[in-house]
Every structure is written in C-alpha cells, then in structure tokens.
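Below is one structure. I have some questions about it.
Not every chain of the complex is shown here; the ones you see sit where they belong.
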Amino acid sequence: MLKSKGKIHTKKLGQIPGSIIYTGEKESQKLFIEAFDYSKEHCIEKELLAAEESFEFKLSDSITWINLNGLNHVNEIEKLGNHYDLHPLVLEDIVNITQRPKIDEYENYLFVVLKMLYYDANNKIVSEQVSFILGKNYVLTFQESDGDVFDEVRNRIRHAKGRVRNMQADYLLYILIDAIVDHYFNIIEVLGEKIEDFETAIFSGNVHDSISKDIQDLKREILRVRRAIFPLREVINRIEKHEGTLILKKTKTFYRDIYDHLIQVSENIDIYREMIWSLMDMYMTTISNKMNEVMKVLTIMASIFIPLTFIAGIYGMNFDYIPELQYKYSYFILWGVMILLFIVMLFYFKRKKWL
Amino acid sequence: MLKSKGKIHTKKLGQIPGSIIYTGEKESQKLFIEAFDYSKEHCIEKELLAAEESFEFKLSDSITWINLNGLNHVNEIEKLGNHYDLHPLVLEDIVNITQRPKIDEYENYLFVVLKMLYYDANNKIVSEQVSFILGKNYVLTFQESDGDVFDEVRNRIRHAKGRVRNMQADYLLYILIDAIVDHYFNIIEVLGEKIEDFETAIFSGNVHDSISKDIQDLKREILRVRRAIFPLREVINRIEKHEGTLILKKTKTFYRDIYDHLIQVSENIDIYREMIWSLMDMYMTTISNKMNEVMKVLTIMASIFIPLTFIAGIYGMNFDYIPELQYKYSYFILWGVMILLFIVMLFYFKRKKWL
Amino acid sequence: MLKSKGKIHTKKLGQIPGSIIYTGEKESQKLFIEAFDYSKEHCIEKELLAAEESFEFKLSDSITWINLNGLNHVNEIEKLGNHYDLHPLVLEDIVNITQRPKIDEYENYLFVVLKMLYYDANNKIVSEQVSFILGKNYVLTFQESDGDVFDEVRNRIRHAKGRVRNMQADYLLYILIDAIVDHYFNIIEVLGEKIEDFETAIFSGNVHDSISKDIQDLKREILRVRRAIFPLREVINRIEKHEGTLILKKTKTFYRDIYDHLIQVSENIDIYREMIWSLMDMYMTTISNKMNEVMKVLTIMASIFIPLTFIAGIYGMNFDYIPELQYKYSYFILWGVMILLFIVMLFYFKRKKWL
Amino acid sequence: MLKSKGKIHTKKLGQIPGSIIYTGEKESQKLFIEAFDYSKEHCIEKELLAAEESFEFKLSDSITWINLNGLNHVNEIEKLGNHYDLHPLVLEDIVNITQRPKIDEYENYLFVVLKMLYYDANNKIVSEQVSFILGKNYVLTFQESDGDVFDEVRNRIRHAKGRVRNMQADYLLYILIDAIVDHYFNIIEVLGEKIEDFETAIFSGNVHDSISKDIQDLKREILRVRRAIFPLREVINRIEKHEGTLILKKTKTFYRDIYDHLIQVSENIDIYREMIWSLMDMYMTTISNKMNEVMKVLTIMASIFIPLTFIAGIYGMNFDYIPELQYKYSYFILWGVMILLFIVMLFYFKRKKWL
C-alpha cells in the first residue's frame, strides 16, 4: 500500500492540475450506476447504463440518490459532474483515491470524501475511498468497486423503514456515513482480537521469531486505520457546524451521534497503539527469560560435572607415587565424595531457585 | 470487555438510527423502579411495578427522583421517556451501554451519561453505565443492574440529612454524581496498591514469568478507567458553564467541587500510567541482573576447574618419558600448586566483586 | 502516601458535602493560633488560646494576619470561618488536606490552597497543605502542624524590615507565598543532587541491585513534587489577573516575580524527569557491559584450556600403538606446542580487545 | 549537512544585517536567467545574459516569469531586486540558503521561500532552496543551481496547455509550488521503500552490524525532510488566507489543494518516524533471538558431553582396585549407558523445544 501509493502518485506527476485522472489500480472495473428517487409517497429504483439516464431525476423535487461504482470510468463521472455543475477539482478528487477524509463546502453542494474500511479475503484491511456530493435534494456517491455497506440503506429506502423517506437529502447522507462508521467498529474489534492473540502467544512462549515483524505489521495497520478515521472527526464536526441550508437543524443531532461514535473508535485505536508498543516489551522480557533458563541449565550442568571431572582427572594421573591409589577402598570413598558433592550442588541451586 | 464491546456493537449493525435496543449482556435483569418525591416538608418513597405509576409525580411541584434498574426493559424506559418527552436518540443512548461519558443539552432537560466503577467479587473493575435526566423538578436515573452507590443519598433524602431537602433538583443530581465520583477514589487507591505490589514483587525477585502479562493487564485496566473518567471532566465543566435555568448559580460551586475531585483522580491516573511503564523497565533490569548472577557462577566454576583439569590431564598422559612422574613428591607438589591456583582465582574474583 | 491518600478519602466516603472533617493523620496536633496586627506605625503580636480572641482585630483598619496550626481542631476553624463569613465549602477544603493547589475567588475574599514542601528527618519530602484567606485587610493562614517557613516573614513584620508594614494585605499574602516558593528551590536542589548521585553510582558500577527500585522511588518523588508545584503556576497567574480590589496593581508585579520563579522550578523538574528516565537506560547498559566482561573471562578461560585439555587427553589414551609415546622428547615438544597455542590465543584475544 | 550548516553560518557571523551574501557552497555556479512573458494571446521565451534585459517586461500588462539560477551572482540579484523594489532583507534571505520555508507579506509583493527536494546520484536527499516573489503581474524565482522540476510548467506556458495562459500570476505561482510539492511524494515513496528494505533485512537476519547506524542515518534523513516540509503547510495556509489582491479568490481553491497534499505528505512522514523507531526494537529482538540460539547450541553440546566425559574420566582413574575394570563386558555396558544418556538428553532438549 505504501509503495503503491507512491506509484499511484507518480502517474500524476507533471499532470495539469484539474485533470480528471483515475489513480487507482482497478482499471478494469465495470461501470455500475444505480439511482433511487423517492419521496414520502413514492420510490423508484433503477440501474442505469449511462450517466445521462440519471439526468431526469434532477428536475423533480423528490430526493435522488445516484450511486456510481467504477472510478476508472472518468467520462461518465465527468458527464455526471457537469450535469450537477461540480467544480473540476472536485471531479479530480473523486477519482484520485489517495485523498484524506475531507469536506469541501461549495456554494450549492457539499463534497465529502471518506474511507470505507473492510477486511478482504486474506484478512487484510482494505481501504476504499467513497465520495459524497450532497446537493439540495440529491446525494451522489462514487465508489471504486462493487460491494459496499449500503445494502441496509437501500432496504430502508425501498421499504420505507425508519424515517428516511420522511426526511431530506441531508438525512440520507447521514445514514450512508453512519453505515460506514458502524463498520469501523468491526475493524477495531478485529484489531483488538489480534492484539490479544499476540499477547496470548507471547505469554505462552508459543512464538515464531517472525513475531516482531508481525507486530510491526499490525502497528502499521493500526496507523493506517488511524489515518483513515481520525480526520473524519473533523469532517463530521464541520458538517454539524455547517451554516448553509443543506444541513437541517434537526438532522445535526444525528451527525452529533456519528461524531460520538468516531470519538469512541478513535479512543480505542489510541489504546491499541499503546498496547501494541507494550507487546514488544513483553516479547523482549520473554526472550530474556528464556535465555535465563538456557543459561541456568548450562550453569547447573557445568558447575556439577566440571569439578567432578577434575577429581576423576586427579586420579587418572600417572605419578609413580600417589598414596590413595593403593588403598583398597579409595574408589568407593571417592564415589561417596562425588555423590556428596553432587547433592550439595543440587541443594545450592535449589536454594538459588534455579531448579 | 474489549472483545465484548465489539460483539455488542455488531448487534446494532444495520439498525435504523433511533431504535431503542439494549446492547448489554444482562438480558435477564429484573425490572426495578423506585421513586422519591420530596420537598422541604415531606418525603414519599415508593417502589413501582411499572413506569406508569410514576406519572403522578410529574404534576407536583416537589422534587422527584425516579431510579430505574434494568436497561433490558426497553418498553418501560420508552414509556417513561415518552411521558417526560425525551428525544428518541436519548432513549437509544440510555440503553446503549457503550457510551462515553457525555452531556447533551436539550431545551427542557439535560442528559448526562457517565460510568459507575466498582470492583466485582474477582477484584476486576466493572464499569456500569448510569444515565441521568435532569428536568425542571425531577431527576431520572437509569442503571443496568441492581446495586449502586446511592444508598447514602437515599438516606439523606429520607432523613433530611444535609441540605438536600432544601435544594432543587440540580442539587440532587450533584449529590448523585458526587457519590459516583467519590467511588473513583476507591478505584485508584486499589490501582495504586496493585502497582506497589508489583514493585515489591519485582524488587524482591519473587516473580512469575507471567508478570509481564499481569503488568500489561494492569496497564489496560488503567487505560479503561482513564477512558471512563477523563471525559467526565468536560461533562462536569459543561454543567458548571450551563446557561439555562436548570442549574442554579449557587449549585455551581458544588459542581466545581466535583470538577476538582476529577482533576485529582485524573492526575493520579496519569502518574500510575507513568509508573507502570517504569515497572517493565525495572523488571527487565531484574532479569538482566539475574542472568548476570547465573553467568558469574558459571564463569567462576569453569575458570577455576578447567585449568586444574588441564593440569591433571597433563600428568595423565602416557608418554614413556615424563620426568616429573618418577619424582616421589610430585603428587604432593602438584596438589600444592593446584590449591595455590585455586586461591589466586578466588582472590581475583573477589577483587572483581563477583563473589 | 499514595496509599494513605486512599485511606484519607475513604473516611470521607458517603459524607454529606460541606461537612467540615479533617482528613489528615495528625489527630493529636495541639492547637496553636497566633495573630499579628500591624500598620505603618504599630505592630501587635499575640498568641491566642481560642479563635474568639482574634475577633477584635477584624474591626480595626490595620492589617491582621491570623495563623492557625492544627487542622484537627475543626471547631476553632469553624468559629473563625463564621466570624470571617467564609463559605462552608471553603472550610471543608481547608481541613481536607488532599486538595490540589487552587484558588477560589469569592466576593469578599480569595481562597488559596497550596502545598508547603520540605524534607523531614528521614530525607523524605513532606507535603503539607497551607490555606490562605485574603480579605480586605486581613490574611488567614491554616496549617496542619507546627513548624513552617514563615519565620522570616514574622521578623519582617515585627521589625518593619522591607516594605511589608507600608503595604496592604495583598503584599502580606505575597511574601507568605514567596517564602513557600523559595523553599521549592531547596527541594529541587536536593532532587538534582540525588540524580547526580545515582549517575555517579551507576557510572562507577558501585550499585546495589535495588537501585532500580530507588530510581523508581525518586521518579515518584519527582512526580509528587510536580503535582504540588505545577498547578500553582495557574493559581499565581489568576491572582495576577484578579480584577477585584483585593489585589492592588502595584503588588501584581511581585506576583509576576513568583510566577517567574515557579516557571524556573517547573522547568528544572521537567529536566529532572527526563534525566531520570535516562538513568534506567544508563543502568541497563552498565549491566550489559558487566555481563560482557563476565562472558569474556569465561570465553578466554574456556577457549584457552579446552583445546589444551583435549591434547592432554589424546596422549592419555591407552592404545597399544601410539608412536609419539615412545619418542623421548615428545613430552617436552608437547609442552612447547601447548605454550605456543597459549600465546597465540592470548594474541588473538588481545587483538579482539578482550584483554 | 549539519556540519556544513554550521560552516555556512560562521561565514555570516558578524556581518551587518541586510548584507546580501551568498551562504552556499556552489560559488562557481554559472549565471542563468530566463524570462517568460505571456498573456492569453502571446508567449515570449528568452534567455537573458544579465538582469537588465528583463526590465522591459515589467512595463507590460502581460504575466512575466523570470527565473534566475545561481545565487552566487549577488550583483545580478541585487539589480533585479532593486528594479522590482524588493526590501534588502528579502534579498539577503534569497541568497542565504539556510532559510526555513516561510512567507513574508510586503505591501506590493509576497516573498515565499521553500525547499525543493530531490535525490542526487548517490541516492542522498538534496535540499535546494527556491525563493519566489509574487507581484502584481510577475513571478520571480531564484534557485541555487541548474536543474529543477519546472520543465512541465515551461511546457504548459509555451504550448498553452491547461489554464495557465488564461490565469493571473498567482496561478503561475501555484503551478510552480505544486510542481515542487508533487516531488515530495517521490521523496517519501523512496523513504517508505528504504524502511521496508530495513524491515526485510532485519527480519531475514541478513544484517550488517552497521545497520543501527544506517537506521540512525535514515532517521536523520526523515527529520530533515520533515523540517523542509512541515513549515510549508503554514506558508500555504497563509497564502490561502492572504487578504490582499495578489491572490485571487478563485485561485485559493488550488492552494487548498496543495495544502491537502502537504497534509498527506506530513502524515506519511510521521508514520515513517514511528515505524523507524520500531525498527531498532525489532533489531534488538533479532539480536537477542540470535544470542538465544547460540546459547542453546552451547548448552546442548556442553550438557550432553560434560557428563559423558566425567564418566569416561572415572574409568580412566588408576586406582588399584576398581571392580568394574576387570569385568569383561564393562566397556560395552558403559557404551550402552552413555548412548542411553545421550538419547535421554536429546529428548529433554526436544521437549524444551531447543532442538
């Protein structure tokens, strides 16, 4: 990811600012556009083949949600953008997937970028950029690829569940963002489990040498999640403080609710960061403890047998005159002495708590 | 707890915002509602069987305190909420026990959420969410389960101890929160004792290998307490700054007092955090010191006996012509040399302070 | 201290707010009240037996300083407090010795709490709470026990040294606080010396195994001093900014001077904190260096004698046919080879700088 | 660089403030001045031999960009500065290459200094100072040496690509700064790769002892990049907030875009900083793991053979009466015992997971 970000940007180097160029890698993503047009009384759902098909919705007073998957289809995005009169820099940002979460307030619409996080099949965190345009009675969303967390939202619109059909576009934006933020809890839950797994592994001593690399990888993952989530707090805060007519006062309470959730997530992330730093300390003490144990075995073996070997060596000498050698019970006495020494040693190590 | 938080939230994933759903695990908690209605002159205490029974109190001018235990009984909570005209998001927050301490200021009431901390039977810190609604002449409290720190408050109301019966509802809220904050001192006292126990254990060398895990657990406990207490400072601060008529000027001095207590608690927590980081360092040096000791024993044993064994080995050789072998006193001279060497070694290690 | 703080507070748990209860441990402290009443022209000094005796001073226009030692005598304090019309919470705070340094501004007086620090006979830092009430023409001070740093102030009043007799009560408060702050320099001087002693000890290798605990204790001591001193900066700052008539403009320059001193002390404390963290690092490297030295001795001894012993072992074998054994000079040649090996080894270790 | 900075400044020590003295080391840089003068309809590009040749452009209403390479030619810079009426301190700052990125707002022009970063042939980061003067209809740029990142900008002006020919001088300044900031991504990409290389190397154990120095060097490189980039955020922010007429409102959106890029770069740098601190930890655990492995080999060898050698030593003793010696199968039994011991040991170490 870090590397690829570099590559991504290189592509853009030297480009004229305002050029609409997709910076992601999913060049072959199929275009998918869907539109919802609803009011209290009706709800139309349509899959579109081209951006133009959505233009009719703009005229009506009802709320319109147009969702486009496939940022590589810059032409369609440009058509949609021109129809809704979006600033060229907005279009550039929509297809440049290296954005930080941010909000840009234009005269007639709000432009919000944030990151949708989920785990892929390999249990790696994937961060996908989602852009929102909130206009007077419409919301446009742009995603890089198919598959998202908005199914529940679609259901609510279709079946008039909850208050969405009675509210304005600002409420639609709210439930869309809320769906994404709810998934953040999922992410941090898994992060928390990973940290606990590491703790258990380190504590049980059941670790590969590669664990310090794994911890480093997890650290980096947390940093990335942090980077996706932390700026969003400011974004939501600015939506709540927004002074135009796009955000109604009664909806702001709901945005406040998202803000509270983000604070919760952020606090958890910071706690995880602190805990993961401790993991390395724990691991170091584990290594040291193991080395201690190895050293003790060595020291006990050496301390017991080296002196005994020395004694045996003494009586292996070939001096012509060693009085003990002739004495009949020497050998048995020596064995006695050695066994005594052995026992003394054992006691000594026992008392030192090495055994 | 960290894990369970994840699970808790998962339950809510995809829910319509504003749905009143209990997110805790105490599904079988029995409903308990009690009501106090008092003025300077009278005091009624009643246990209620259903929320409706409390409705009569709302009409009177006297101060009413309704306490409900059992957040799983969402129906009763909803009835109470509707009667007192609470916002749906407030009701949702009351039963969602993953809230951070916070205050929401509505037109006719204040909504305060905080965490009651106490040690359970296993000496683990339990964090239970308590919600407060402060209205013109009533206070509503919502707790997850039975058992709380409000007995002293009940006594004071019953027996007109202190000034509670002469004051307004804002003072009742104050003594309730004060009771909770006072218990925080209890929590940090035990935390401080645990840290001292670790210090003593590490210093005396009387440690299990699991101590680094235990320290990590304590660290996490402190982080959790911190998370429950730190945001409360802002909450109390905002009550003190509250500009409506719900908080009387003369009561604000009392809230200032709580604020001072919270600062004290917070400072202690931060000191503990710093001290617990040092514990790992202390432990590491202890391990290293022990390894040093082990190494010294090995080195002394080996350094003394390896040369002696070598000498014995020399005279164990079978060369036909080794002049020393024939000399009568060789053996005894050799013993002399060896003992001398031994003593020299001892002196050497003594001077190096290894003995 | 940390523990005792807990105990102290427990005593208060469940108390009615505003109850005046002494939370310290010096229950048997004798009551001592002294009063100074002075103006440019006169100075009366009196030791009082009861609070009532001081009441006459309140009427006069001259400056009155009443100092009370013995916070366990709550009745006297209450009498004094009622006479000077102090808020109940003020009286509660005076006798609750776990306060942080703080200032409370009331309509007719300022209430200042701070910590007097000094070393006791065991060279432990003692932190004693001193409370000040500054009124229109009086200063009240409350101390836990006898013995303080105000003797010089008493002398100046008695003998009209300096400008104290020409100034108002705000100047009296200033010189009292200044006397306390001046002693902080004493505290940090000793702390600095302790750190240097540790450094010298660690560097000279002249350390007990308990040094890591001693460092931890010092760390905690610094944290406690920090906690006593840091909030005081804000207190003095607020006195300087005070907008009432209690603090005259010309006196504020003097409070600014105290503030500068506190900043100096604070900076020193933060430097000490950073230095003490480094001490553990230094200690760790010292331990590692020592272990290195131990290892080198072992390695040198083993590397030299193990091969030599092997050679001796070879010629201790009992094979019927070992040609070298019969050769007359074998033994001497072998000695030559061994000595050569020995010298080569020595050179090798010399070049590796292990010797 | 750190050293050279010292040297650079020494040169200036004692100089009269406002003296225009080149502080870099490229004393022999050839002077190069180029000028672009363009409007929507025309574009003149000229290489100049002396500053005077550019004076004609100042009169026209068209946009003029004069770029000067070679800060050692202070005379030419002074002539240009006087012609465009620049403050002496501005000229001093242009040729003093130790500036931090900054913006100074003068009445008729903005003075912006920033750092152009690129990798030199040795893969070292080079930081070259570039100064910009933005006037009503001109931009002056000053660079230390030839070679820059502005070629794309030149092309756009020449061939009227993008909107540059339709915009004012403030847009020209924007695309120049944008070109520099785009290169920062290149820098951090390489930094990221270096960190990953270190990780891989440490993890694979394929490290030189010099790696801790290499990591330290990388750390320093990151600190330098940080120092070049972080202050620029404030500079761009102040351009965006600029209230004069030099920056048009419609251009500010573009500066906002640069600002967003800088935040992205800054965040990456801070992540790298954190990761590089972890690298040393990883390296330490790797070393410790290796030592553990070495210790295990030693312990296994010693623990197995020292007892066996002892047994052999026993039967090498020369006592006259050792009953086992005469027994015919003693030797074979002994071998059996030894092999058994050997196998037991292997099992023991296997169970301890040392093998």
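We just call them A, B, C and D in the order they show up, numbering each chain from 1.
As a working rule, a contact is a pair of C-beta atoms (placed from the backbone, for glycine too) under 8 Å apart; a residue touches a chain by one contact, two chains touch by 3 or more.
The model shown is predicted, which means the values in this text are computed figures rather than measured ones.
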Complete-assembly copy number [criterion: all chains share one sequence; 4 shown]: 5
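Just so we're on the same page, only the chains that are shown with their structure count from here on.
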Graph distance between chain C and chain D, where chains that touch are linked: 3
Where chain A and chain B overlap in contact partners, by chain label: none
Chain B on chain D, rotation in degrees - Cα superposition, rounded to nearest 5: 145
Equivalent interface positions on chain B and chain C, same or different at half: different
Approximate Å spacing (C-alpha centroids) for the pair chain A, chain D: 27
Where chain A and chain C are represented by their mean Cα positions, the distance between them in whole Å: 43
For chain C, residues that touch 2 or more chains besides their own: 316
Pairwise touch network: line, ring, star, complete, or other: line
Chain-to-chain touches, reported pairwise for every pair that qualifies: A-B, A-D, B-C
Of chain B, residues touching chain A in the complex: 2-3, 5-7, 9-10, 12-14, 16-19, 87, 89, 98-100, 102, 104, 209-210, 212-213, 216, 219-220, 223, 227, 280, 283-284, 287-288, 290-291, 294-295, 297-298, 301-302, 305-306, 308-309, 312-313, 315-318, 322, 324-326, 328-331, 334
List of chain A residues in touch with chain B within their complex: 152, 156, 161-163, 174-175, 178-179, 182-183, 185-186, 188-190, 192-193, 196, 199, 203, 253-254, 256-257, 260, 263-264, 267-268, 271, 274-275, 278, 281-282, 284-286, 288-289, 291-292, 295-296, 298-299, 302-303, 306-307, 309-310, 313-314, 316-323, 354
